[in-house]
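One chain of protein is taken out of this complex; the other chains stay put.
Which chain is which? They are A and B, in the order written, and residues in each are numbered from 1.
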Amino acid sequence: MNAFLTWLVLLAPAGAAVVITLTALRRPATAARWSIGAILVAFAASLVLFRAGATGETAVVWLDLPGLRVDFGLRLDPLSLLMLLVVTGVGSAIHIYSWGYMRGDPGLPRYFAGLSLFSFAMLGIVLATNLLQLFVFWELVGVSSYLLIGFWYERPAAADAAKKAFLTNRVGDFGFLLGIILVWSVLGTLNLAELSAKLRAAPPAWGAAATAAGLLVFCGAVGKSAQFPLHVWLPDAMEGPTPVSALIHAATMVAAGVYLLCRLFFLLNAPALEVIAWTGGLTALLAALLALQQNDIKRILAYSTLSQLGYMVMAVGLSGAGGHPAPAMYHLTTHAFFKALLFLAAGAVIHALHHEQDIWKMGGLARKLPVTFWTFLAGTLALCGAPPFSGFFSKDTILTLAWEREHYALLALGVGVAALTAFYMFRLVLVAFTGPAKSQAPDHAHEAPPVMTVPLVALAVPTLLAGFWGIDRGYARQYGAEAAAAHGWAAHLFEPFAHAPMAAWGGLLAAAAGFVAAWTLYRRAVSDPLPGLLGAPARWLRDRLYFDELYAALIAATQDLLARVVAAVDRWVLAAGLVRGTAGVFELTGRLLRHVHTGNLQTYALLLAAGAVVLLWWTLAR
Amino acid sequence: MANLTFIVFCPLVAALVIALLPRTFNVLFRLLALGATFLSLVGAVRVFLALEPGAAGLQFEQQASWIAALGIGYHVGVDGLNAGLLLMGALVAFAAVCVSREITERHQVYYVLLLLMAGGILGAFVAFDLFLFYVFHELALVPTFILIGLWGRGEDRNFATFQITLYLSLGALIALAGLIALYVLAGADTFNLPELTRHLAAQPLSARAQSVIFGLLLFGFGVLVSLWPFHTWAPTGYAAAPTAAAMLHAGVLKKFGLYGLIRVALPLLPEGARDWVNLLAWLALGNLLYCGLVAMRQRDLNLLIGNSSVAHMGFAFLGIASLSVVGVTGTVVVMIAHGLLAALSFAVSGYLHRNLGTVNLDQLGGLLRAMPFLGGVMVMAMFAGCGLPGFANFPGEALTLFGAWPAHRTVVILAAWGALVIAAVYMLRAVRALWHGPLPERWRDVRDARGAWVRLPFVLLLGALVIFGCAPRLLTDQIRPVVARLVEPGAKVGAATVLAEAAPAPRFTAQPPALPGQEVAW
Partner (left out) sequence: MVNDLAVIGLELAVVFAGLGVLLADLWLPAARRPHLALVTAWVLGLILLASFGIEAEPVRTAFGGMYRLDALALFFKRFFLLAALLVTVVAREFREGFEAGHAEYHALTCFALAGMMLAASAQHFALLFVALELVTVTFYVLVSFPRRRVTALEAGVKYLILGALASAFLVFGIALVYAATGTLAFEALAGRLETFTGNRLVLAGLLLVGAGLGFKLAAVPFQIWAPDVYQGAPFPTTAFLSVGSKATGVVLLLRVLFEAVPSLTARSGPLLSVLAGLTMFYGVLGAIPQRSLRRLMGYSSIANAGFLLVGFATRSTEGVGAVLFYLAGYVFAVLLVFLVATLVWRGAEADEIATLGGLGRRAPALAASLTLGAASLAGIPPLAGFLGKFLLIRAAVLGGAENPALYWLAAITLVAAVVAIYYYFGLVRAVYWGEEAGSASVGPVSRSARAALVACAAGVLGLGVFPGPVLGWARLAARGLGL
């Protein structure tokens, strides 16, 4: 029964995608019903499985070769069960929301097919039992992301963003695939359970390849989770429809990298974890800085996503030897709720303003869009780590982790990023929702229909309450570490301050400081005062520290240049020189031979006689 | 109908019938061609399904004496290695006839040549007599040249035809030299592959002879498969070829060389193989990286597909260079997958060329709006081309990389870059340039592929790619046992050498080793 339900979870969205592609490409309502129905079924099945606490593994053999057996399997354990709930739960809300948000778009069936494909792929990652299967779904997630970012393919920006996202991901996947091959060649299997058992039984089996394999696998996470230095694609990905940004580029797909690290935690050794921690920390800081000067509501959220992903990755890295990465998963989960909420709310704003995304053309929206405002505010508070919102608890576990590991540099970094987060998020809230209207656009704004607001409210609930549900304990169970249960909600609320006061207070005070700064600067601002205060650095931040330009130049200077050279070589040396050259030499020789045949009889006679003489000389004179 | 001779000769007999009909029966020509290739396809499907994987020896075997004086016979059969190729070939042949509606003149000659090509291809894949194998290949090759010359397109078509003719003839002759040398030096006085295999297993050739012959076969077959740097004929040739010829050649006929390497060179010349695989791995990298980079610079869709097709052959060579069951199995999967993919890509590109008059990426854009079906197909083909899971290319390419890793690490690392990044770059650039972006006014009224018959070839090819992509065991379970037998001699040689090198040098005081058959008594 459990196996059937698990297959159902995975295959329902796949079925929906196939059915829509084959039959319903011209019937939007049917397509939406299939897609939403499928994700709801998957959600329901996930709930049943979660309730039953089902664990276990089921698999069919996908490839079977000597020394290389690849299963196509499903694995249920605390980690995947919780993640299933997150993906299908948040996914359900977003699917329903999409039905309102995307209504009337001629490509709607295509949209829902893409969404279902994505759900399938993401669930595949969650349930995978095997490294190559992970990679398969990893790539499929990339494809569906490509299709959805480029949903409005007629807009060049969207088409380019889709391409960029895919290619950047591919760079990461390059490392991931090599990591998989390396793991296979050293340990002789791809099955996760077998790998972990092997490593537990004989850690030296790893040998020298451990760090390399760990870091290569991490490359995959860097790509998908948009960590520095492959972070450039995520802000551009905001060209996709907003629900897509909510589902894929905030709640789930980008979190897949973190999930991957947690899933493969047993592969990572101390040096690799150190690199991972610093990469995450750096990304968190960098993205938070870049978010300060963005004006596009979705881009601000995108950078905030990057920054939060940085936290999670840092958490994985910090959880180090003997520890477990439950804090990362915890933050991943709460972040999925509140970031999806933020994006959907932002979508409601954009919807209301007829696709205006510049916060400096908004203002005063709190009155016009009350549900949107309040839910957005809840998301913001959770993101900034204000108690009792869920984000407070999850972020606190990460800071606590840094404290416990005595990694003070990263702790300070985390606290600093918390302050920046509060600053840019409240900048967004204050500018967009309060204060005077800064253009004509907000005048005609209306609250979104219930099909959109209900998901907002539905997501607001876990945003507020998820901190009390013991999600961290659920994840900890995965790694065989039982955290002590709290005794009541009040005790739970204050537990962080008792357990690791430095981390908790640090995070809280930093957020407060950020809020105060934002309040002072932006409460009544009609244009951004920050450039005036900071000068050139503000411009650098607005221009994203020129990463895109740097990469463009780098690619032009290396790969494109190489391609240019190689193409020229191919054309002029191989095709023209060697091939045409050889043909030319033969032809030329033929033409030269023609000059022997002058038609002159005496010459011929002479040549004939000379030939005979040469022959005679050759045979006789030697 | 699961009769190999029937499958092979269906198109050939149809070609003969068409040749004898009056010149004006255009509709009948097409119907005959469709019918013949369809029958072949049905037969190939039945053979594929009825095949017993892992059974020793050949199935559906048929033999007849032919040129007894030279040890040449008619001998066809299938096993796990070629059943999939036969199916793929028959499928592509049928699809190629389907898309041939673009032909507007000289139908009779066209269909005769196309059917000859189809029959030759199918014959080459089931032949188990080396001479027959070669003759079938040539039977398919020569019509290719004429098809390109007569119905080709583009300004460069004369040179392209010339180049492809000479290059492939050279390759075929070098391979022939290798085959003759093999036949002569084996001394078994037979071209029959199973007999030759038995004979050479008992009395292997000297290492030097093996090395030389393997070199001949490698470069002869290599030229046929566009091994770097002997690849320049391929992109220009395909760009100039009529759609069906490009589909059949790039898709199926080209695989002949790879098939020859796996079927003939690896098992019969195991020691020779070991001398060449390192070079081969690097040349494969030439395909993967170099041609991938060249593809990045193309502005003509046909040249892009052609270069990418050359690049994909790198995986196949890499798999062969691995000399491992995993790698070589991957090669066979790549062969089948790429066959379907190349045919699909050229079918799409041919359709575009016919309807738009150009496939220059700079002049096109936004066509997904006007041609959603074709665009969808093409995007999927491009996904398959950059090795995305869900399409048959992925398991094949992954297996070649896995298989080659132990022997050629550096090459695999660079090849993975070519596979994952460079392929994605040019494929996505093409999608971006062709299908995305705003639709220019002049293409507003372009017609998408409508109607079941027009869509059939695309659906068939894509469907096969997806089916084999989702369930690669349909292929690998058949291929694996055969490949295991074929690469086994090489593995033995390798193991023996390793043991010999690892064993300590015999001490002076040690007992002299007993000779086989010699009684040792103390």
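A few remarks follow.
Everything below uses one rule, namely that a residue touches a chain if its C-beta (ideal position, glycine included) is under 8 Å from a C-beta of that chain, and two chains touch if they have at least 3 such contacts.
All figures in this text were calculated on a predicted structure; none of them were measured in a lab.
Among B:Val13, B:Val45, B:Leu170 or B:Val446, only B:Leu170 touches the chain that is left out of the view. Remark: the omitted chain is touched by one listed residue; of B:Glu61, B:Glu102 or B:Glu138 this is B:Glu138. Residue-level contact of chain B with the missing chain is found at 23, 67-70, 106, 108-109, 134-135, 138-139, 142, 145-146, 149-150, 158, 161-162, 165-166, 169-170, 173-174, 176-177, 180-181, 183-185. Not every partner is drawn; the one left out touches chain A at residues 583, 586-587, 589-591, 593-594, 596-597, 599, 601, 604-605, 607-612, 614-616, 618-620.
Rule of thumb we're sticking to: only the chains that are shown with their structure count from here on.
For this pair, chain A with chain B, the centres built from the Cα atoms lie 37 Å apart. On the side of chain A, the complex with chain B involves touching residues 25, 61-68, 132, 135-137, 139-140, 143, 146, 150, 153-154, 156, 159-160, 162-163, 166-167, 170-171, 173-174, 177-178, 181-182, 184-185, 559-560, 562-564, 566-567, 570, 574-575, 578-580, 583.
The touching residues of chain B, when paired with chain A in their complex, are 159, 162-163, 166-167, 229, 232-233, 236, 290-291, 293-294, 296-298, 325-326, 329, 366, 368-369, 372, 383, 386, 388-390, 394-395, 398-399, 401-402, 405-406, 412-413, 416-417, 420-422, 424-425, 428-429, 431-432, 435-439, 472-473, 476-477, 480, 484.
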